[in-house]
Each structure stands twice: as structure tokens, then as C-alpha cells.
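Please read through the structure below; I'll follow up with questions.
Note that one protein chain of the assembly has been removed; the remaining protein chains are unaltered in position.
First chain written, first letter: the chains are A and B, and each begins at residue 1.
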Amino acid sequence: MSVPIVETKNLKKYFRTSRGDLHAVDDIHLSIEKGKTLGVVGESGCGKSTLGRVILRLLEPTEGEVLFEGQDICRLPARQMEKMRRQLQIIFQDPFSSLNPRLSVSDIIADPIRTNKVLSHKQEIQERVVELMHTVGLSDRFINAYPHELDGGRRQRIGVARALALDPQFIVCDEPVSALDVSIQAQILNLMMDLQEERNLTYLFITHDMSVVKHISNQIMVMYMGQCVEVAPTDELFQNPIHPYTQALLSAIPVPKLRRDRGKRQLIRGEVTSPVNPKPGCRFAARCPYARPDCTGEAIPLTERSPGHWVSCVL
Amino acid sequence: MKNPKVENKAGAVAVSTKKNSQLAAIMKRYMKNKLAVFGLILFLLLVVLAVGADLFADYEADAITQNMQNRLQPPSAEHLFGTDQYGRDVFARVLFGGRISLWVGTATILISLAGGALIGATAGYYGGKIDNVLMRIMDVFLAIPSILLAISIVAALGNGMMNLMIALSVSSVPRFARIVRSSILTVKGQEFIEAARAYGCRNGKIIVYHILPNAIGPIIVQATLSMASTILMISSLSFVGLGLPSAIPEWGSMLSEAKEFMRYEPYLITFPGIAIVLAVMAFNLIGDGLRDALDPKLRN
Partner (left out) sequence: MEHLLEIKNLHVVYKGDGALVRAVNGVDLTLDRGETLGLVGETGAGKTTTALAIMRLLPERTGSIQEGQILLDGNDITKASDADMRVLRGSLVSMIFQDPMTSLNPTIRVGEQVGEVLELHHKDLGKEEIEKRVDEIFKLVGLPPERKSEYPHQFSGGMRQRIVIAIALACQPQLLLADEPTTALDVTIQAQVLELMQRLKEKLHTSTILITHDLGVVAETCDKVAIMYAGEIIEIGTVEDIFEGREHHPYTVGLFGSIPDLEKKERRLHPIDGMMPDPAYLPEGCKFHDRCPKATERCSAQAPSMHMWESHGIRCHLFESGREKTE
């Protein structure tokens, strides 16, 4: 097994609110090997986007470490962090708010290059921008266009080009296809997988869509209210989901196939609440059909059920 | 990619090839608004008259030098707007007065815009304690009616062009600070700001390059509208004798001096009055027009 390129240890991010501490990310350990994709799934408010931002140090963690090639980036001084940022990039969900509406396509893609002084000649920068546009499948006739003149798919390609501009090794993809129509979504997914192969990129892929995450990930982590409830290689997770929440999540996906038993699924009751000052123990217990008295009271550690398959459940 | 030809075929969208298409679109929307165009024409006319005042009259001879033989002449071919109680040509004084109003107004707006943008941007971008301290200070200034604030500053510093500008700027900085701050707050939360941070943009550049251009619309509108109120303030201060020395032609002080003759020589008060009204109206119309033209939601 190769060495992980990105690792987190004991990572926590709490937000102070008027009602107490919101445990957005609570004690997350993860590691991603170079060239692989870790999918992070969960429902809205489970902390997956916060996790992505803490890993990039766009938010400072409350506790814990984020290791990039063995180096804790949370302890890097500002200067070195600026250099480190070239390696770590992000692609966003919303193709509208993720691009500066006042900048032309060429300025959007060139800004990371100029900011980090990778190239200095105007001509060189321009050539690099065109090259990046071609890489992501955009015609260079859009080079002087503004974001509002383009459709969602093209805009998302610009977002990808901007993330690639500094030749990063690791990209956090925060729901990059959720706002797109299926056919455009598939185009972008194909693009991202091609890029990964060509450049040996490492992805942390955040999404709520189980079929997308299955398609793109090598390994999947399921989050619930700030915690990791199950993590496993993709096929293992889909064939043998152990945590009741994972099971419910998988059974809730509407599959585009006719099923004889349609409409009869395992439904879970209730909805997610926000983890403000959560009690120790399983946070899913209140909705879990198999809840027992020992689910609450003390923290439930992740245990390895089969190689690489970790679950946090008393069952 | 698999099929690059599609990229050239299927996209039947109109895309700008020129770089300044956004500016052009804003201009186009602005030009559709007849009242706004009228305001712009009025403004240009005022600028031409004020800048080219020397072509129509001589500053020393017509506007400053007293000529008691000619006092209180009604409008005629020689003195279009008549003469005042010191025999000075009212037309010339209105023209040169426009210079003062436009110059002091513009300078004041630029100073208060710079100050307001700095304070508002700092408060909005950093938030938290910095925001609280800065905005509470601004609130104190806002709590005092701006004319009163300006009067007390001029009273403390003394008359004069420079002091007038300081007084007017101080009293309009808080409004700019507030508007810049709120524009920044709406832009700050967007993902492209996070993207910029992710590729190592420093705070200063983020504010100047990424945030301010997106917040510029409301700021420009506020600037034009403030221009109108500043011209009124200059006149008001001069009217109560706290603006410029009375020899210098200024619309407000002209009104002030003319009020004694209102009954028998109404033209004395009419022409500077009309000048003020036209200037204020021009800026208000431009401001409204810009607000609509800059708002992408009101595109059609």
C-alpha cells in the first residue's frame, strides 16, 4: 500500500452558536492515497462541506491535524501556507456564485496564475489560459465572454479550469455536479475522471448523490451529524452496508428501473437535527429502527469489520 | 475531449467578443431611460457652462468687481440675468458659481467615497469586533443631522473652501461606509471569494479585485445622489454664511444676499435658484438611471 497523500487526524470544527457549540465536524480521521478518490456522502447539514473547507484550511479547525504529504498544514505559517495552496484546490457546487461575474473567462482562469506569479508575461499567461480551456473542453472563442453569458455546464468547466490552473495534486470537489442537468452532469463527471487519470489527481468528492459517488469514488465515507458512521471501499459499501443509516440511505435512492416491489422501501423516520451540544453516543439512535439502550451514553468507536471497512455501530 | 466539434456547433448563444461588453450593456440600458438621458444632458450642459465660463464672461470684471452705477439692473441683452446690488453681472456669477458647486461637490464625494470605502470594506470583510467598533462610530455620526454636523465643523474650523470640503466629507462618510459595507457583505459569502482564498489571494487583493467591482453599482448610485445633496448643502451653508466668503460667487450665498431684494428684484433670487434646482435634478436623474441600469435584475 502506498503512503496517503492527504490525511486528517482527530479533526474537529465546532461553530459557536447562541444555543451552544455546533459540532459540524467531529473527530474525523481519513486518509486518501495519491490518484484515488474518497467520496463523502451525507445529507444536508451533516458537515461534509465544512469538512472539505477545513481540509483546505479555508476554515481553521478547532482541533486536530490535516496532513498533506505528511506535513501538518494547519501549523504552517502564512507564507508557507500560500505556497502550499497551489497543491490544494477546490471546485464548487454553484456554477453561478463560484465565478466572479465581473471578470471575463480569461481573467477568471488567469487570476490564480497571476496571484501566484507562476507566469509573468501576458502572452504566456494567455497561452496557458487557452491550453487550460482546451483541457476542460471549452472552445477558446469564449475567452472574452463573461460567466452570465454561458450555461451551467460551461461555467462548471471554467471552475474546473481555474482549479487546474496551478497544477494541484489534490482537489476538493464540493457537489460539483449537483446543480447540473443529468446529461451535462455526465459530461462533467467524465471530464473529471479523465483529468484524474491524466494527471494522477487526488479527489475528495463531496456529494449527496449515491449513484454519482459510487461512479467516481474508490472509497466512500458516510457522514451523519458531523461524524463518520461508516467508511469502506466503494463496492464493499454498496454490497455490504452495515450501519443502519447507510442502509437507509442506499434504500432511499430512487433507481431508474422498474421494481416489482416499488414503493415498498425501508424508510427511516424523522429528520436530521443540528448537532448542537450533542450527547455522547450514536447520533443516529433517535431515528434508528434498531436502537438499543447501549447506543447512547458513551462514544461508539469505529471498528474494522472487514479489511478497510470501518463502522461505528453497536450492532 | 471526445467530440470537440460540438462545442462549436450546438452553442447558439450570443457571446461577447469584445471585452467591455458589460459596460456597453449598461450604457444601452441607461440610454433607454429617457429621463436619465435628460439628466445626463443637463449635467453635461452644466459642466460645459461651468468649465467654459471664461468664454462667456470675465471672472474679475463681471463677477467680482463691484460696479455701483450698474446695481440692480433687470435682465437685458447686456446683462442676461440682470445685476445684483453691487452691480455685478448675475449671469457671470451663476456661471462661476457652478464651478464652485461642481468642484466642491466632486471633491467632497471623492474624499468621502474613499474614506467610506476604506471603512466600510474593512468592517464588512473582517466582520466581528472590527465591524462592530467601526460601525458604531459611524452610527454616532449618522445620529447627528448632517447639516448640523457640517455647521459645527465649519464653525470650529472657520470659513474657507478647504474647511467646507472637510465638513461636507465628514458628514457623508458614514453613509458611504454603510452602503459599501452592506454591498460587501452580500458579495463576501459567494463561492468565488472562497475560490480566490483557495488559490492564495491575499485579503487586500480580494477586497480590491474581487469584491469592490461587484459592489460598485450601489456605490456609484449613492455617489451621484450624494452629489445632489452635497450641492444643496454647499448652498445651504453659504446661505447661512458658513460657506465661502461672500465675494466669491456661489449659488447659496447669492440666494442669501438676494433675499433682501426678493420683493422688487425677484430675478436676483430666481436664477441662482434655478441653477441649484437644475444641478440637483440632473444628479438625481442620473443616479436613478444608473441604479436601474446597473441592476441586472431590472434588465428588461
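Throughout what follows, a contact is a pair of C-beta atoms (placed from the backbone, for glycine too) under 8 Å apart; a residue touches a chain by one contact, two chains touch by 3 or more.
Bear in mind the structure is a predicted one, so any value in this text is a computation, not a measurement.
**Student:** Which is it among A:M193, A:V276, A:A291 or A:V314 that touches the chain not included here?
**Tutor:** From the options A:M193, A:V276, A:A291 or A:V314, the contact with the absent chain belongs to A:M193.
**Student:** Would you indicate which residue among A:I5, A:M210 or A:M225 is in contact with the undisplayed chain?
**Tutor:** A:M210
**Student:** One chain isn't shown here. Among A:I253, A:A299 or A:L315, which residue touches it?
**Tutor:** The missing chain is touched by A:I253.
**Student:** Among the options A:L58, A:M84, A:V118 or A:V272, which residue touches the chain absent from this view?
**Tutor:** For the chain that is not drawn, the touching residue is A:V272.
**Student:** Out of A:Q185, A:T202 or A:S312, which touches the unshown chain?
**Tutor:** Reading the full complex, the residue touching the unseen chain is A:Q185.
**Student:** Would you write out the residues of chain A that touch the absent chain, in ascending order?
**Tutor:** Chain A touches the missing chain through residues 43-44, 151-153, 181-187, 189-190, 193, 208, 210-212, 214-215, 235, 238, 248-249, 251-259, 262-263, 265, 267-268, 271-272.
One rule holds for everything that comes next: only the chains that are shown with their structure count from here on.
**Student:** Between chain A and chain B, tell me the centre distance in angstrom, where each centre is the average of that chain's C-alpha atoms.
**Tutor:** It comes to 48 Å between the two C-alpha centres.
**Student:** For chain A, which residues are in contact with chain B within the complex?
**Tutor:** 53, 56, 58, 82-83, 85-86, 88-90, 92-94, 97-102, 104, 111-112, 115-116, 137-139, 141-142, 144-146, 148-151, 154, 159, 162-163, 165-166, 190-191, 194
**Student:** Which positions of chain B touch chain A when the two form their complex?
**Tutor:** 1-2, 4, 7-8, 11, 13-19, 21-22, 190-192, 194-202, 205, 209-210, 213-214, 296
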